[in-house]
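Comments concern the structure below.
Removed: one protein chain of the complex. Kept in place: all other protein chains.
Which chain is which? They are A and B, in the order written, and residues in each are numbered from 1.
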Amino acid sequence: MRYEAVIGLEIHVELATASKLFCACRVEFGAPPNANTCPVCLGLPGSLPVLNAKAVEHAVKAALALNCRVAAVSKFDRKNYFYPDLPKGYQISQYDLPVASRGLVEVVVGEVTRRVGIRRVHLEDDAGKLVHEGPAQATVAEAVSSLVDYNRAGVPLIEIVSEADLRSPEEARVFLEEVKTLLQYTAVSECKMEEGSLRVDCNISLRPCGQTTYGTPVELKNLGSFRSAQRALAYEIERQAQLLDEAGRVVRETRHWDEARGVSIALREKEEAQDYRYFPDPDLLPMVFDPGWVERMRAALPELPRQRWRRLVESYGLSPYDAGVITASQALADFYEDTVRAGAGAKAAANWVMGELLRYLNAQGTPAGEFPTTPDHLAELLALVEAGRISGTMAKSVFEEMCRTRQAPSQLVQSKGLEQLGDRTELAPVIEQVLAENPGVAADYRAGKEKALGFLVGQVMRKTQGRAHPRLVNQWLAERLRER
Amino acid sequence: MSITSEQTEHVAKLARLALAPEEIALYTRQLAQILAHMHVLSQVDVNGVEPTLHVIPDLANVTRPDASRPGLGAELAVANAPEQADGYFRVPRMGKEG
Partner (left out) sequence: MAGKLYRLSAADASRALRAGEFSLEELLSSYLARHEEVEPATRAFITHDAGRARERVRRLSAGWGEKAEKVLAGIPAAIKDNLCTREVATTCGSRMLTGFLPPYDATVVERLQAAGMVLLGKTNLDEFAMGSSTETSAYGATANPWRRGRVPGGSSGGSAAAVAAGQAAYALGSDTGGSVRQPAAFCGLVGLKPTYGRVSRYGLVAYASSLDQVGTITRTVEDSALVLGAIAGHDPLDSTSVAAPVPDYRAALGRRLDGLRLGVPREYLAVALEEGVRRRVEEAISDLERLGAQVGECSLPHSEYALSAYYIIASAEASSNLARYDGIRHGPRAWEEELGAMYRETRRLAFGSEVKRRIMLGTYVLSAGYYDAYYLRAQKVRTLVKRDFSLALERFDALVCPTSPTVAFGLGDRLDDPLTMYAVDVLTIPVNLAGLPAMSVPCGLWEGLPVGLQLIGRPLGEETLITVGHALEQCRPLDPERRGPLYRSGGELGAI
């Protein structure tokens, strides 16, 4: 049978704050174990939480960027369960009054534009980290013991829950990229998956094409990247389709994605169904969002990717595809626009940013948002090309050098003598030398073999290490040969 | 209000309390008794009454600025732990909890 996949996502995003959600401990990746802890985030007896204003602001900004409605009143609830990474025996989260709900994100995959609902955005504190001791390949259950580090406990998170509006693994990946871009644009998170600051769980079910009711959902966890989310979903579709064809049913369960082996594995069933016993946290007061304040936050949002994409197409004349590539990252789009502002042509700048710059960034694995050169330098380089002072080929090597040394392109061109040779008195001796060394080829040309000219031009270029202006060389060589 | 020993066992599981069979019997009896007493609440007309989330009226939006300061440090953090290793808290293997 043919099936349709129904996919919903839960995205946990670490907010970009200096301190934790409910205490002043530093938020810092890679600190020594338990270095950034205090009575509050260790859940020591008697400690009390106090809410970080910045985290609330970030949550509201993210919600607005996701087109959500911000609640009039929002409150914190305790989610009660036992786990060693949870120091208080409960997580401070939000149950029935999240910060925001009913949002919408549009994703474009090929010809399809999918409107993906955002069910809710809520604030919560993160848990600590467990390190399992024992044989290297041991599973959690097999480890002899575990070590707990509460540095991450209390770090502010938002959980973004999408509606089950996605229909393919690719749509899911594109949606994730869109959300990530929005969060980076609004500067609410750095979204570093490798540091765990963005984590994704997927819910996926299949149903026969045409059916409107939902199938049995399976939850996928441990998705280390958007790519692995896409792979895991594709695997899950195959697996569930096979189960449905053979047994007619899928078991509702949570599965762990094993990226190395490319398979999902069922997690052991819990002894009893989870019962989180949510109730309002008496230690924290409600958040009351004044509509005026929310509107000011909305007004203070930066231009979002979709708006920027439209503007780049309309006012710079970029193709929709190029504008899409450039606006996928706010930093890249900023770099691009700054380059144009520094005098570069819109088209040329786009080609360079998408070509040489991205190639360099990918090759070097430069962290997102960091650039090896400046928009001013790139604009200067493009101006040199435009003025014919260096060749396009030469410009690429100047760019490499620019990135490596962080020097201005004009300086590099000058100090390395890379400027294009377009002066007849300088090139005439070289042309003479080439003609003298290749009398046969010159004779061929004169005999009517026009292709022979190309070889001679090549020789001149070689002798000038590529600096000679090829069009001028061509012209002058032809003139010289006609003279005889 | 009746409560079964299975319910008592379920609640004990949720609360991570090991109970001996005689304790299950005792708590089943006592919880039933207490809950029966609390049943008086069902007589109260609470239609249209908002629950009290906080007794302090109109207090909301209590926040602190996002400024960090040094915590206790690992040494003090783990000082009270029954088992520690290199600045970590150590716990036995997860087993079924994992």
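Heads up, the rule we're going with is that a contact is a pair of C-beta atoms (placed from the backbone, for glycine too) under 8 Å apart; a residue touches a chain by one contact, two chains touch by 3 or more.
Only a predicted model underlies this, so the values are computations on that prediction, with no experimental measurement involved.
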Residue, one of A:Asn80, A:Ser101, A:Ser264 or A:Gln459, that touches the chain absent here: A:Asn80
Listed residues A:Pro135, A:Pro282 or A:Gly317, member touching the removed chain: A:Pro282
Which residue of A:Gly30, A:Gly46 or A:Gly210 touches the chain not shown here: A:Gly46
Chain B, residues in touch with the chain not shown (by the definition above): 3, 7-8, 10-12, 14-19, 27, 30-31, 33-35, 37-38, 40-44, 46, 49-57, 59, 62, 64, 72, 76, 78-83, 89, 91-98
Residues of chain A in contact with the chain not shown: 39, 42-51, 78, 80, 82, 84, 87-90, 148, 275, 277-279, 282-285
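Assume only the chains that are shown with their structure count from here on.
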Please compute the C-alpha centroid of chain A, do the same for chain B, then give the distance between them in whole Å. 40
Residue ranges of chain B touching chain A (in the complex, touch as defined): 10, 13-14, 16, 53-54, 56, 59-74, 77-78, 85-98
In the complex with chain B, residue positions of chain A that touch it: 17-19, 23-27, 32-39, 41-42, 50-56, 73, 75, 82-84, 131, 133-134, 139-150, 268, 271-272, 275, 277, 280, 282, 284-288
